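Complex shown without one protein chain; remaining protein chains in place.
What follows is subunit A.
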Amino acid sequence: MSTKSLSARNNELSNPQKQLEYLSEGLFADGELPTFKHKLEKEDDFPLQPKPLEILQINLGYMCNQVCSHCHVDAGPDRKEIMTVETMQHCLEAIKKTGAHTLDLTGGAPEMNPNFRWFVEEASKAGIKDFIVRSNLTIIVANKKYYDLPEFFKKHNVHVVSSLPFYKREKTDKQRGEGVFDKSIQALQMLNAVGYGKEGSGLKLDLVYNPSGAFLPKDQDAMESDFKTALKEDFDIDFNSLFAITNLPISRFLEYLIASENYEDYMYELVNAYNPAAVQNVMCRNTLSVSWDGWLYDCDFNQMLELKVNSSVKHISNYDEDAIQNRNIIISQHCYGCTAGAGSSCQGTVA
């Protein structure tokens, strides 16, 4: 596993334009597989448009203490892009005006932004009741200054959503790095200790499972019960729900697919598993994504592909929800990752 981001390695896939070209050439250019647009047209779902906005997902930066091999953000310690206080202030202004009820903080490791806690507190004052923090778990034990994160989360009733690729050490460490499993377990125990994932506490702790390789997740419920049994038996850990998420063919996962010669099979599989019912609930329809530098995107994936919203308003500094809601969502072949099987979103399956 590489310990550097594509960006630090100057890999050509760190250029989103290259990724988009890759996703439009080959199989899709010679008609062997239909483009995503074509699929939507066939079901009369084109153009894809937003439903009422529910979630504002803010990416606080691409810096991360891990360098997971499947990361769609190309995050890592070598990424220096993090949100400034000024941009956070623009976000807070938008939060006062938005119809969205949930603030979803992601990264990188959002907690590594030095103004993370301040931002949560201000957003809470600005009226946000539902917070989601996408925590990679290991950050909680990475440094003393993060040890009290579980308490901080609890104080603001933050809904913690954490990735744990598998309930076994080997697969987790292969995807996320040596030692990640043990640290994740330790962090989960710390979260449990303050009440997270415990019945009746009201503190929600959900886990994210994503396949550690070129295959799709299957049967979220069965997987959840496997995770629950194993984590309880082996480590006495409790959590609420498991979200099974499909890896989208972009960024480092795309790099892996190409290098391991799995790209074609994987795309075939995504296309064959296309589920029109999932299209109704893809997350770009109720979520808006804000990047570390304040640009607006249909989703975190489009953010990484630098596909800014197709609207007159493209930046958080002149946020206008009516203008933004009246837009067509930008799509490409990576979208097949959201519509395969039971569908996939930041909240797990959608169909």
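The criterion applied here is as follows: a contact is a pair of C-beta atoms (placed from the backbone, for glycine too) under 8 Å apart; a residue touches a chain by one contact, two chains touch by 3 or more; residues count from 1.
We take it that contacts and distances are computed from a predicted model.
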item: The complex's invisible chain, by UniProt name, from "Sugar ABC transporter permease", "Zinc transport system ATP-binding protein", "3-isopropylmalate dehydratase large subunit" or "Alkyl hydroperoxide reductase AhpD"; value: "Alkyl hydroperoxide reductase AhpD"
item: Selected residue (touches chain absent from view) among A:D219, A:E233 or A:D320; value: A:D219
item: Omitted-chain contact residue, chosen from A:K18, A:K42 or A:K168; value: A:K168
item: Sole contact to the chain not displayed, among A:P211, A:P249, A:G294 or A:G343; value: A:P211
item: Positions on subunit A contacted by the hidden chain, ascending; value: 166, 168, 211, 213, 215-219, 222-223, 226, 264-265, 268, 272
